[in-house]
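Note that this complex is displayed minus one protein chain, with the remaining chains in position.
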Amino acid sequence: MKNRLGQFLIVAVVGVFMVAAGTAMAADTIKLGVAGPHSGDLASYGIPTIKAAELVVKDINAKGGVLGKQVELLVEDDVCKPEVATNTATKMVSEGAHVVLGHICSGATKAAMGIYKDSNIPAMSPSATNPALTQSGDYPNFFRTIASDDAQARLEVDFALDVLKLKKIAILHDKGDYGKGLAEFAKSFLEADSRAEVVLYEGITPGAVDYSAIVQKIKRSKAEAVIFGGYHPEASKIVSQMRKKRMKTIFISDDGVMDDTFIKVAQKYAEGVYATGPMDVSQNSMAIAANEAHKKAYGADPGAFYLNAYSAAIALLNAIEQAGSTDYAAVTNALRTKDVETPLGKIRFDERGDAIGVGFSMYQVQKGVYVELK
Amino acid sequence: MEYFFELFLGGLTRGSIYALIALGYTMVYGIVQLINFAHGEIYMIGAFTALIVISVLTMMGWNQIAILLIAAGVAVIYSSAYGYTMEKIAYKPLRQAPRLSALISAIGMSLFLQNYVLLAQTSDFLPFPGLIPDFEFMEPYAHIIGSPELVIIITTTIVMISLTFLIKFTKIGKAMRATAQDRDMAMLVGVDVNRVISMTFIIGSATAAIGGVLIASHIGQINFYIGFIAGIKAFVAAVLGGIGSIPGAVLGSLILGWTESFFTGYISSDYEDVFAFIFLVVILIFRPAGILGRSTAEKV
Amino acid sequence: MDMEPILDVKQLTMDFGGLRALDSVDLDVSQGEIVALIGPNGAGKTTFFNCITGIYDPTGGDIMITAPKNGRTQRINGIKPNLVTEKGLARTFQNIRLFQNMTVLENVMIGCHCRMKAGILGAVLRGISTRREEEAVIQKSYSILKKIGLEKYVNEFAKNLPYGAQRRLEIARAMATEPFMLLLDEPAAGMNPQETRELDELIVKICETEGISILLIEHDMKLVMSLSDRIFVMDYGKKIAQGTPAEIRKNPAVIKAYLGEEIDA
Partner (left out) sequence: MLVNELKKSFLISLWFMFLTFPIMVIRVNTVENIIQWRWANLFFVGIGSFVLSALWRYLIRRKEQGIKKTEVDGVARVTLSQRLLRERRFTIPALIVIAIVALAFPFVFSLYQTNIMITALIYVLLGLGLNIVVGVAGLLDLGYAAFYLVGAYSYALLNYHFGFGFWTVLGLGAGMAALFGIILGFPVLRLRGDYLAIVTLGFGEIIRLIMENWNEFSFGPSGIANIPRPGFFGVEMNFEQVTVYVYFLMIALSLFTIFVVNRLQNSRIGRAWIALREDEVACQAMGIDKRKTKLMAFALGATWAGFAGVVFAAKTTFINPASFTLWESINILCVVVLGGMGSIVGVIVGAFILILLPEYLRFLSEYRILAFGTVLVLMMVFRPGGIVETVRRTYQYEEADH
């Protein structure tokens, strides 16, 4: 499509604009893109990833970089919106990112992956859990350091049936991509099993000021437990309202709820709530070091997906080092074949891009903290 | 039957919450015919100010009731101050401009205030302490309705009654009604229109602040975005009841609350909002000015 | 005049809730006539106009029109305002309702709307017929403005016109709908004596040279008396008198209704 001659003429005419365009492509560095929501209402899910990347890169650069080159960060905001994510992704491509750490939300990730795929850039998300990202086979360049939603739903259902031996279960979700996806899996797993019955399956309206109607409905359904797919703000509202109405219904949820904020918000009502979350790595020495580094650099505890992002950054840069170049095939091959030590443990990636050795466990709030149930 | 009653009370609570925000919407609209998109933000700022005061006072070890009262007081003062300032900056210069320009200015203000709080404070949800104690005498009914809900319902009633009183019987209320009817005429007969508009913003913002403190304490958490979602619903409620009418705002809010509650209870919460909006459309088709709105038949 | 009336209103009644604004009003206008409808404030004159022009749907009675063009008689109760206009009854408003942010010419061109055909496709493709139609409408509108004496304001925004000119523009706009009858609601309100005199001449001219019959509501008795062929008087929603100006001036019921108000002529 590009007409060289025409291009030359045009460039001559509007040569002035060239100054603006000609700034890219300067230093010889390894470029690590970091994409996710850095502003807007979901910023708190994206900013920890920047911090993780900054700390990893600082560390690696101090040790001489990757392949002898310094690593440079390209941080771009996608506000978790697919339409913005395509712009973000194109910007990454334009600025010559070699690998991308991101995106954060599944929707934005799906929109961006097509662009990275066409431009031969591997991308690794610390947080996008939508099963289709790895299972559909549409995104061979996609990797993630978090397990997919169906694994979580499986764990929740197995726990409800095998450990708690429940018969009647209500499934709720927040109508969102993540929550509803999870709830759908939980529902299909439960329906395939004859031991329990789904007595209620409904979506609640996120951000609502009051959930008493749905809570009454749960009560009327006589469910022994609620499996909730969604995030902690809604979960804490529902749990609190159930407990205030003196209901003792068991509450099982996902890693969107396995957040300390949930306990702080729901306070005494959080006690006894089950939530799945990434396997406990608090004993891992790298994880301890990573958390320490964050505290030292930013004066606060790290936020959501910090360790996943930290591990992803290490895995990506390690793969380039192992591959000996930034060549797409070599890097993806290295990700799939070479083990790497990360705060999440020793990991590598399977054919579909899921991390081997990363999974979920069940946690319960006991005396105000999440305790892993073995 | 008990289930019906529970849903009824749930709807009443929800409706009262909407009403606390909708009252401010409807007052401002009545006076300046402006959809004050940033009204929800004022509510959010009220809640945030209260949280800040609460945290500081709690650190200093004050007593809970005192904290609640002081926090509510400071929230009211600050929200009113924000409402007042907002009017001066974003709406007053636009009195003569096309109505839509003022609407866009309000949207800009809303974005500004959201991000101002986001940047100055945090994007995370912050726990908001439950300031309203569980009353002893409520314990037998706790499985149906809690103390905070009761307080919200009572407060809404009090606020509505006092606002109605204010509008009907006080001097400023008369000036407000005059301004709402015909701004130029009111100016001619000596009403200080600028003062009336400022007062409207202040009163509207104060009710939003009361709402902010109570609702935040009921829900137990706040972030910078709560104003937008609640604001839209309150706006819908105000229009449903007939925008510009104070009893209308309350009635609209309650009807919206009940609609949502019963629909969730008997049908499905999946389509709760869809149904609420369809209901709104149907009402407006049959009563184009809302339930209590006077349909201002244009004089031809 | 023993021609069939072009507008024949029989027993027109209009209730608003419990309030009877019009009570069995009869009125008729014949071809080429200038008829005035007078009465104290609140007598129901404008309501009467609104019923005829389709803004209100009357509670009872009949509104019959006979277009002079084809002589067909129709009942037009409750049909939409735009259809009333299409049938040939055009009106002006008591409180001027011009299209403020359109130019004077455009205001008149709007009046031509219902006599034009161009649809969406025509507008986009702008074929020969559409272009001809547009040109014709511009030309027609301009000539109407010239007749009314507004040609110097052609490209001015309607809102920038002096008051008297705005009233005349309303008449021009109504004329552009090619009516057989004009309904003028207080055309002289707010005008100075000089402007009123010019208006008087204009109305006579429209009636005589264009063959448009006129029904007007007016408070300026001098104007009414000098213009009208016949006068109808209303009070409290009822017709209390009708007749020639000379008859009306002597009618005791009219004098009583206007007691305190001066009928000078």
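Note that the chains are named A, B and C in the order they appear, and that numbering of residues resets to 1 at the start of each chain.
The rule is simple: a residue touches a chain if its C-beta (ideal position, glycine included) is under 8 Å from a C-beta of that chain, and two chains touch if they have at least 3 such contacts.
Keep in mind that this is a model prediction, so the values were computed, not measured.
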Which displayed chains the hidden chain touches across the whole complex: A, B, C
Among B:Q64, B:Q121, B:T164 or B:N194, the residue in touch with the chain that has been omitted: B:Q121
Which of A:L32, A:V71 or A:A111 contacts the chain that the document leaves out: A:A111
Among B:L20, B:I42, B:V239 or B:I255, residue touching the chain not depicted: B:V239
Sole residue of B:Y78, B:F201 or B:F263 that reaches the chain not shown, by the stated touch rule: B:Y78
For subunit A, the residues touching the chain missing from this view: 1-2, 6-7, 10-11, 13-14, 17-18, 20-21, 24, 38-40, 43, 75-77, 81-83, 86-87, 90-91, 93-95, 106-107, 110-111, 114-115, 118-119, 130, 132, 136, 138, 175-177, 180-181, 184, 203, 260-261, 264, 300-301
Residues of subunit C in contact with the chain not shown: 53-55, 80-82, 85-86, 90-91, 93, 97-103, 105-106, 109-111, 113-116, 118-120, 122-124, 126, 130, 133-134, 137-139, 141-143, 146, 154-155, 157, 160, 173-174, 177
Those residues of subunit B which, in the complete complex, touch the missing chain: 29, 33, 35, 45, 48-49, 51-53, 55-56, 59, 74, 78, 81-82, 85, 89-90, 93-94, 97-105, 107-122, 124, 126-129, 232, 235-236, 239, 243, 270-271, 273-274, 277-278, 280-281, 284-285, 288-290, 298, 300
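Just so it is clear, only the chains that are shown with their structure count from here on.
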Central subunit by CA centre of mass proxy: B
Far-end chain from subunit C, centres as C-alpha averages: A
Centroid distance [mean C-alpha coordinates] between subunit C and subunit B, Å: 48
Rounded Å distance, subunit A centre to subunit B centre (Cα mean): 36
Chain centre separation (subunit A, subunit C; CA means) in Å: 71
Sites on subunit A at which at least two other chains make contact: none
Subunit A residues touching subunit B - in the complex, by the definition given at the top: 39, 41, 43-44, 47, 175, 202-205, 207-210, 212-217, 220, 232-233, 236-237, 240, 244-247, 261, 264-267, 303
Residue ranges of subunit B in contact with subunit A within the complex: 3, 6-7, 9-11, 13-14, 17-18, 115, 118, 122-125, 127, 130, 142-144, 146, 149, 215, 218-221, 223-226, 229-230, 233, 260-262, 264-265, 268-270, 272-273
